[in-house]
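If you scroll down you'll find the structure; I have some questions about it.
One protein chain is absent from this view; the other protein chains keep their places.
This part shows chain A:
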């Protein structure tokens, strides 16, 4: 939902409530006012008739459907004006209507008369109609004004906000430029912008530090690890016992493992930092064939049956080095976790790559293998980062990876588009 639409919806709602309450109050006030005015008018009429009776006009002649002059005992006290709603017969409309009856008594020298005067009351339906029509027209006018407001609002008032939005959208780490905004007359926008500016500066600084850290970490660990490896290689050439050889081998392999973890983590960090931009598409087919060729011996050694269905031209937008890492990890995974004498099936086309293998079936959701340091069993030859790298590569280039079990086969497929 757009901000402006939300504002408009709220505005309309509040206006409607306002108009409803206003309409009700106006209706009440109008009704009271009309009754009051009508009462005064009737009072005046009655006084006029009383004058005429006092002047000697016989009351009987004055009587008609709206006027009733009645003689009442002289000793009764004079009645003040009283107003009453009644239903009376209305001749022109030929039906009973709600009428207002005003009555008052007066005395001539020897007689006491009560004059009742009827008048049609403006019906409440009529008032309601008037009020509703008025309110609806006000509401419609409001809507028209609102329409203008929205157009102007979106163009003028929210313009700095939209500019800010598009600037944030354009922000990336490669350009290494903090967000910069123009000054606007509205203080809220300026506050927002200066906050965003500061935040982008901090982000860039953190990003640089992270990058340096992962680079330094890999360097700082690799140097001592290289020393350990060198010393062990020297030790191998000393006069050693079988026991010592086993220990050397164990140290050696652990050291190799550290190395591999550091290399993999630094690869992950580089991918996360988006250091491998892919400005153009490359053909994955020859890369895949090269990777398969390099692993052929591993496949033979495990007595695996490899079937491929590789389209000659499969163009995908990816950095060539990363493409190799991706395919290497995928195929290595299919070999390493396969059972001796098992099968591997590889399919590649423009849209996807699909790799099936006959590894041992897990008793949990295989998607978990995409997470870091997650593997089926604690194997010493696996550090559990291969598929995490695959996943990170997919994330970097917008591919969609899935890991499913189909017909008792491990199936990893990656959609490129």
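Basically, contacts are C-beta pairs under 8 Å (C-beta built on N, C-alpha and C of every residue); 3 or more make two chains touch, one makes a residue touch a chain; residues count from 1.
Everything that follows uses one rule, which is that contacts and distances are computed from a predicted model.
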| item | value |
| --- | --- |
| Listed names "Putative membrane protein", "Two component signal transduction system response regulator", "Cell shape-determining protein MreC" or "PepSY-associated TM region", matching UniProt entry of the absent chain | "Two component signal transduction system response regulator" |
| Listed residues A:96, A:162, A:177 or A:219, member touching the removed chain | A:219 |
| Which of A:98, A:263 or A:311 contacts the chain that the document leaves out | A:263 |
| Of A:69, A:158, A:295 or A:316, the residue in touch with the unshown chain | A:295 |
| Contact with the hidden chain (one of A:85, A:206, A:233 or A:350) | A:233 |
| Residues in chain A touching the chain absent from view | 215, 218-219, 222-223, 225-227, 229-234, 236-237, 240, 242, 245-246, 248-249, 252-253, 256-257, 259-260, 263, 266, 294-295, 297-298, 301, 321, 328, 332, 335-336, 379-381, 386 |
